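Just one protein chain is left out here, and the rest sit where they should.
Our next item is chain A:
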């Protein structure tokens, strides 16, 4: 009788243990080239849309100023650091702003999510630049960023 119960118990235990599995788990720190391409390409798409909401000419009181980060003439490593700094700058100064035109920059929207995922695989943390650095309007910041992302995209495409 005990043997029966034990065998039954073992059978139940074996069949009830949840199976843990992943579908192609992403274990590498560096994503496949085609995912870099997807993330950067999507970032280009989202920036193009976001820039439309921030025309060059705006009333002074509506201008948002961000740090004038060095965005051109960078090598691959420097650009990775830049994208990390860009994410921090946008999160601190734009993501939380009130108004529908800032929706692109909410952390749950695709622009910031693509930027966040790219940085997760490249540079997770970075040193913030000095707050006393020169500032430029958001429109110019985004245009410079778009050029830099396009450059990065062309190198993985």
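Keep in mind that, in the parts below, a contact is a pair of C-beta atoms (placed from the backbone, for glycine too) under 8 Å apart; a residue touches a chain by one contact, two chains touch by 3 or more; residues count from 1.
By definition in this document, contacts and distances are computed from a predicted model.
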Listed names "DNA replication complex GINS protein PSF2", "Glutathione S-transferase omega", "ER membrane protein complex subunit 4" or "Interleukin-4 receptor alpha N-terminal domain-containing protein", with the criterion being the UniProt name of the chain not displayed: "Interleukin-4 receptor alpha N-terminal domain-containing protein"
Touching residue (missing chain; options A:70, A:88 or A:107): A:107
Contact partner of the left-out chain, one of A:70, A:116, A:129 or A:151: A:116
Positions on chain A contacted by the hidden chain, ascending: 3-4, 7-8, 10-12, 14-16, 18-26, 31, 34-35, 37-39, 41-42, 44-45, 107-110, 112-114, 116-117, 120-121
